[in-house]
Structure formats: C-alpha cells, structure tokens
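Once you've had a glance at the structure underneath, I'll fire off some questions.
For this depiction, one protein chain was excluded, whereas all remaining protein chains were kept in their positions.
Moving on, here comes chain A:
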Amino acid sequence: MNGLEILRFALRGLVANKLRSALTTLGILIGVAAVILLVAVGEGSSRSITQNIQRLGANTLTISPSFSGGGGGGGGGGGMARPGGGQNSGPRTQARPLVLADAKALTDKTQLPAVKSVSPVVTANSAAATHEGASHTISQVVGTYPSYFEAANKQVAEGQYFVNADVVAARKIVVIGKTVAEALFGRTEPVGKAIAISGVPYTVVGVLKESGSAGGMQDADDLAIAPLPAVQQSLTGFGSLGSILVQATSASASGDAQSQITAVLNQRHGITATGSADYRILNQATLQETVSTATGTFTVLLGAVAAISLLVGGIGITNIMLVTVTERTREIGIRKAIGASRGAILGQFLLEATLLSLVGGLTGVAVAVAGAQFTIAGIEPVIVPSSVALALGVSVGIGLFFGSYPANRAAKLRPIQALRHE
C-alpha cells in the first residue's frame, strides 16, 4: 500500500461526489482569494499613499511659523516637532516670524551637515493672472530659490528653471503649472510669453511637468513659481517668510537634519529648553512612516477579515468530511475487512480533505491573481507574494487540521461496527 494508491482512492472518493466536492472547494477558494485580494488592495492603497507623499518631495522638511505656542495643530501627527513640549500654553510674548535671515542661517554646513539645500518660501494665494484677455486665478504663487524645484520635486517639462542670478536680480520671470498653462494659453506655447499676475508683468520661462493631483487634495498643478524677491515685491511684501523648505542629504538623514535645524532655530529665536517653539517642522520621512504604519494596520485588518472566511471554509471541509465518513461507513468496514490498515483509511480520508483544500487554494490564488488585474475601488491591487504563500499554506493546513477529525473517526471504527452500519 503506497502513497500513490491512497491518492488514487482519495481522488476516486472526490470524483464520486463532484458537486459536493466542488461546493466545498468553493468555500476554500473564496477564503483564499479574499485573503490574497484584500491584502493586495491594502498594499496597493498603501503604495499609492506613499507615492503621493513622495510626490510632495522626498527627504524634505517644511519649517513653518507657529503662533499657537505649544498648541501645534492636528494634521501632521508624527511630523510635528515640538521641542519644548506643551507646558507653556500661555500667551506668547516673544513669538518671532520666520525671516530670510533664519533661512540663511540654516545653510551653515558646519552646524547643519545633514542639510542639502534651504529654500525660503513665500506664498500668495489666489492671485489673478491674465494673458491677452484670458484670465485665471492661480491658487498658489510661490516665491522661492531655485533649490526649491529639486526639494519640492517640481520638474520643468518645457522651458527652463530660473537660476540664482534671477533671484539676485529679482527678475519677473515665472515657471507655471500645467493647469495655469492650459487656462491661460490653451494650446499655444507659453514659454517666452508675458503674463500679468496681480497686474505685475512676468515672463513665463518654463512649464512644470504634470504632477497629477491626488484625489481629494487640491490641484497640485495650479501654481506658479517665481524668484523670491520678485514675489515679495509684487505680492507679499518683504515681511516674514511663509515657510522654509529644507532638503536633507538623504531620507535617513532627515531626522538628523530636523534636530540640527531645531538647535539653530531655538538659538536664533531664543527658545529655552522649557519654552515652546514658535515654529514647527514637518518631516516628510516621519509623515511617511506614520502613514505606512497606519496603512499597514489597515492591511492587517483586511487580511484578518478574509482569514475568517478561510476559517469558515475550513469548517465546511470538516462538515463535508464528516458526512462523507458517515455515508461511507460501510465501505470503510468492507475495506477494513479485506485488510486495509488504519493508516490506509486515515490516509485516504485525510488526503481527500487536503485535496479539497489544495484545489480550492490553488484556484483561489488564480482567481485572486486574475482579480488583481482590475482596479478595485480606485486602487490598483498589488499582490504580496507572502500573502499567496500564507493563504495556500493555511488552506492546506486547514485541510489537514479539519480533515483529521473525520479521518481519525473513520480509521478508528471497528470493522464489525462499520459493516453493521446501514
């Protein structure tokens, strides 16, 4: 009595009840497919969120003024840096805005080795722009340094960037986003043309590559970027900065960069160890970490729900195998009477259960792989290989585990009991 013979008996047993076997298999199929597909959807959404964050600029830290003392508002979560903690919530008397001198101080390579570039930023919201009768309200006009393009991951598709010389000369030139270009120029070529922003004439030198706005967020292509002094002159005035965009030398160095910036700014702003800072630092790397932890939890949750359906499928196998054993008690008796050992009977029924779950598992994988080709709820699923291995392994394990009780019951029957069974 070898394994192959037992396998033949098991197959014969399954084929004898095709519909029943198919329905039991379906239970496992659904479970396995659900596990793989839901984990893939979770992974897909996690990746798309990560991509969206990276699109905002990798390795960057945004320093913005904070007038609320230690209160430091919601949104950023882990990205918030509040060196002084929240003890001092009283009215602030020494809150200083961010100024250009702060940005210049951050370029000191000896004190801040982890900082690659510093871009002071002023923003004017909802500026009216016109070009030969066409008008458009640009939601964001950014005045900054050329290093901003790299730090904020803005790339020019046509034309060119402005350079440091343009900043020094305060030239009225501008790089516009795709949305602005389409609104003002339609199909004509914008580079080299003049536009008026709030009545001040600017020359378009470049058009940004379409960044593709993420769902729910504001249009990331509805912006214009110009040299800092030009925007200060015409729109915002020479007061404080809106923010300072700092690029760290690498993603792993962003933590170092954050602490170095904190040290310098604390000194400049006269923040003591117990006082709360009048600025805050949004760290893209920690934000990304936080978001991926959250989406990881989300994926695990989806997987857990799917795992329950796999368990239900497993109980379906036990149920069907118990019916099979009861129904075939007499056959078990006959087999024992002509010399089948306990092992042979156990093997046959265990193998039947395992085959059911294995076939269900394999087709489940196939269904999940096919299903992952489609976009589900706006998310492109990404199949995680380990989830495939796990779902398959668990399904076979389920066959063995849930099949062992009925199989054992079959094997333990005394031949005469089994033969008397009607």
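Assorted remarks:
As a working rule, a residue touches a chain if its C-beta (ideal position, glycine included) is under 8 Å from a C-beta of that chain, and two chains touch if they have at least 3 such contacts; residues count from 1.
Everything that follows uses one rule, which is that contacts and distances are computed from a predicted model.
Remark: of the listed names "Aspartyl/glutamyl-tRNA(Asn/Gln) amidotransferase subunit B", "ATPase", "1,2-phenylacetyl-CoA epoxidase, subunit C" or "Putative ABC transport system ATP-binding protein", the one matching the undisplayed chain in UniProt is "Putative ABC transport system ATP-binding protein". The residue from A:107, A:326 or A:341 that touches the chain not shown here is A:341.
Across A:16, A:101 or A:366, the residue that sits in touch with the chain not pictured is A:16.
Of the listed residues A:255, A:371 or A:415, the one in contact with the hidden chain in the full complex is A:415.
Interface residues of chain A facing the missing partner chain: 1-2, 5, 12, 16, 330-331, 333-344, 414-416, 419.
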